[in-house]
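The structure under discussion appears below in the form of structure tokens.
Not every chain is included here, but those present sit where they belong.
In this document, chain identifiers A, B and C correspond to the written order of the chains, with residue numbering beginning at 1 in each.
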Amino acid sequence: MQVKEKTNFFKNIIAMRGMGQVISVSSALVMMCIVFSILNPNFFSGKNISNLLRQVVPILIIGIGQSYVLITGNIDLSIGSIVGMSCMISATLMTRGVNPWVSALIAMLCCLGMGLISGLLVSKAKLPPFIATLGTMIVARGIAQISNNNYNTDAIGEGARGFRNFFYYGQTLGLFNTVWIGLVVFIFFDFILSRTRTGRHIYAIGSNIEASKLSGVNVVFTTTIVYIISSFCAALVGLITTATGGLGTMDAGNGYELNAVAASVIGGVSTLGGQGILLGTVVGSFIWGVLNNGLQFAGAPVAIRNIVIGIVVVVAVLIDIIARTGKVKKAKE
Amino acid sequence: GKSETAGTTTPTPQTQDNTSENETPSGGEEKKKDYLVYLITMDLMDQHWASMDQGAKAAAQELGLNYKWTAPTTGKDDAAQIECINNAVADGADVILLASNGPTTQVATLEEASKAGVKIIYVDSPADFPAIQTLATDNEKAGEIAGQEMLAALNAKGITSGKIGIVNVNSATASTVAREKGFRKAFEGTNFEILATQYGEGQVDKSQQIATNYITEGCVGIFGANEGSTVGVGNAIQESGSDIVGVGFDKSDAVLQLIESGALLCTMAQNPYDMGYQGMKTAYAALTGGDTGPEYVDTGVTVLKKN
Amino acid sequence: MEEYIVEFKHLCKEFPGVKALDDVSFNLKRGEVLALLGENGAGKSTLVKILSGIYTKDSGEFRLFGQEIHNLTPKRAQELGIAIIHQELNMCNHLTVAENIFLGREKVRFGMLSNKEMNAEAAKILGKLNIDISPETIVGELPVSKQQMVEIAKALSTNAKILIMDEPTSALTSREIEELFSIIKSLKKQGYGIIYISHRLEELEHIADRVTILRDGKFVTSMNFKDTTLQEIISHMVGRELKEKYPRISCPRGKKILEVRNLNAGKMVRNVSFDLYEGEIIGFAGLVGAGRTELTRALFGADPIDSGEIILDGKKLNIKSPIDAIKAGIVSAPEDRKREGLCIKLSIRENISLPNLDSLCNKLGVVNKKKEKELTQSIAERLRIKMPNASVNAESLSGGNQQKIVVGKWLARNSRVVIFDEPTRGIDVAAKVEIYNLMNDLKRQGIGVMFVSSEMPEILGISDRILVMCEGRITGELDINEATQDKIMEYATRFEKKEINSRTA
């Protein structure tokens, strides 16, 4: 009996919606790890694993934010700039002597404000999400630039040591705090998405916005919330960036929006909305992170590195499609 | 020692009145012709350029010149910089202070500009087209100095072999590529193994990740090729707590603090403010028929170490 | 005065270029089924969309349970006890059946969705309706008919007092329709007011108490069903006498056009063999999921063929895609117009010309706009498509007129075989007759017609021969002279015995 229940448990997990792609992409991830550790045994050293985990977290967090937006069938291009905005605002305030935590809070609030604007532009003003968030992307970068009058900030200094430890340098129970932050963010937002009403509505909107409206789903509210969540995630990564570098840099987060989309889509989140689970995004961000870390360890010539990355990204998703086509064929027989 | 260096490097702008060049008519009252000088840099993001702007702006105000700063808004982009030059010419610029993206990219455009009567002065990075003056850092030489500093420090510790990592911006930025070239030159003939260069796009967090990975691989020294790379290298070394030798480029408050704390051995400080300031003076001289000085001014690098 | 639960007075609603409702007054009593009738585009859907808060009225008065209502939203309408089953399916394809049923009013415990509870309740509702679907199935994987049943279940689960059904049966087969009718009858007894919109007038005698007829956005009449005849209803709807509901013509049977031998395609087409002759219409009857659509898709190249032969005019065909089929002369009007039939963002003209571009283009592939206009014009006239002009988006047409485009785009080609999969779904009586006439035209021209339909009367009324399918096989062939509804049902339910299933498993 015990055994059977266990099998059922696994069966249930496998049968979970969206789990198919997660499993096939995970197998691509495992293959990558094996190749990298053959190329350089250092890759699998405890020190590197712990490092790697910490390096993946920022991508993972923005990936989660982007996944939320993608599942509603929209996109958020402003993510990278919001990272920069959060980094610059918080660091500027800290260098002007404001308490680091208060600075972080203010930066966070400003970023949530930008998210609110993106959300309202998409949901209320009915702007195409590409344009709305391209607009906020450029504006947020501009805000990052004027924060300290077009200069990167000075070092945030000793007073921010606690802040830096909390977000980057410190460890708890043998893992970097950053990793714990990533874990909490994942668990929390996965819960929201899979277990709450808002989560359900997010999927519904992405699946059929008209039907959702007719069923009484508050589309404006939910869409706006989703953009605010995505900005929250970006702002959090911005704070991690500030803590990491110990200063505010105006181009922090540049280009992250596409990394976030990549992590999401590799993990099975559809850019057309309605589909995907956050566990997929986690696997997707690991593919991205391991690739970058592993290629450095493999000492691959820089020139062909991009070619390898591009091919791996495509192959990772192809594996899933082949796996599924295989399944379809089998089902037919 | 720190406060002294920081004072010159991070110019504190007098925020009240220097933002609007519209007030220059007061300078125009001196019955000079209304000259317009453009500063065109590689991008808008780097602190380096902002310092240069400060220098140029200060000189322009002293001399009563109209002055505009521009650069591609989207990041470093050759085509966009060419557009900036064309626009400046169309706007009636008399002199362009140019930090050229590459040695040859802008040549044809500069020919056009020069035909239209615009005078050219290079700041930071020259192009292969004759100009009144070039004010720049000899990047390869500076890189070699950085390498020599690192080698000396390693030898002083009794280390004569091991891996060395390089964190560069990207392989397309001529100035940082030259620095890397010089740095590698310094290690020719030694037993040190220089690992494949990694590119962090000048972003602190990316550079820091790369440096952390280098440290995991067991490097004994790491070189950062610009300000962002250097801060990343310094932070990573500081975190590891090891005595890896870190050498970098450019000076900023963050870099200086890392030197103070011993995470970095030294940095090669350029003088962007001087480039802008002196470049503007040369522009004035060229416009008013004064002496424009030598064709090449090496604004030099200073090796900044912990005192 | 009787107590009305819904009262409309002088309602007007205008869309750019169309007066969809023009001074309509109409009402609904407790415990009655009101059939709302009218031709395609008469304004029926518009009327009920106003009632359910989706559209706002331009002018007029509107009372619910005696109360004057302003600013109705879908949510508010739901709270007031109005449930609507839309003409076009409105499901979230990525969500499960239960998730769709409870969308917008999910059950929550401690802030968490209680999926178990919702699944159980959904199963109960589905059970009550005799719908054999697991609540955890993803809706997008269900056939249209099942989706329609889910939509009905969803409407019923809201505990509404006023139920609006906009062509609920257009995607259902006889058995499911019967289930639905018994549900409607029991709801009526419980005091529900039901507005029922349908183009299948035969259905009315089973359920309707009263009929209200609209024409061109105007109220025509309202009368008790008992006091009228179908003939009268039809003439009110179309504004003239309609000669025959099923105009049959007889043609001599010519030579064999199409021969299908032992066709296998996927799980739902098994060993299918039949012949099609010049001058005949073959009807394909069967229960939902019998595999008729799959058969048409396989013949048309939309699904891959596993084995078997397709022989057209004596030549064996190798059909790998619809392109091959169309080239060979087999064309098909699919059943799900929104998903497979129309490009809704394109104009009517572009939709009609899409499969005909080869004949509308010169050698360089440049479209001859004049020819295109003429073609569209002639087809629109032939099918009497009601539209402001041919440049408007297909989206803005009423359901029936959209269906006409799906069929109409194939008429300009010299095809050998035309497949109609549920071509009259959602079409009014007059338009149906036009489609029948069209099939008759084709038949007269010696083109083979395959006519898939779940409406027994029309299959019996139009076909010359009826093939009945069950579980992917052809289980019976009936000549029209011997065919009856009972015989069709008998063949349609010839399921394979269970032990065969268990042996293969």
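The rule we apply is simple: a residue touches a chain if its C-beta (ideal position, glycine included) is under 8 Å from a C-beta of that chain, and two chains touch if they have at least 3 such contacts.
Fair warning: this is a prediction, and the values are worked out from it, not measured in the lab.
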item: Stoichiometry of the full complex in this file, given that only one copy per chain type appears; value: A x2, B x1, C x1
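Criterion: only the chains that are shown with their structure count from here on.
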item: Longest centre-to-centre distance from subunit A, chain (CA-based); value: C
item: Chain nearest the global centroid, as defined over all protein CA atoms shown; value: A
item: Mean-CA-position distance for subunit B and subunit A (Å); value: 33
item: Centre distance in Å when subunit A and subunit C are each reduced to the mean of their C-alpha atoms; value: 44
item: Inter-centroid spacing, subunit C versus subunit B (mean Cα positions, whole Å); value: 71
item: Shared-contact residues (touching 2 or more other chains) in subunit C; value: none
item: Interface residues, subunit A side, partner subunit B - complex; value: 42, 45, 47-48, 51, 55, 58, 145, 149-155, 157, 169, 240-241, 244-247, 249-252, 254, 292-293, 296-297, 299-302
item: Touching residues on subunit A, where the partner in the complex is subunit C; value: 17, 195-197, 199-201, 203-204, 206-208, 210-217, 274-275, 332
item: Contact footprint of subunit A on subunit C as seen in their complex; value: 54, 74-75, 78, 86, 90-95, 99, 103-106, 108, 111-113, 138, 266-267
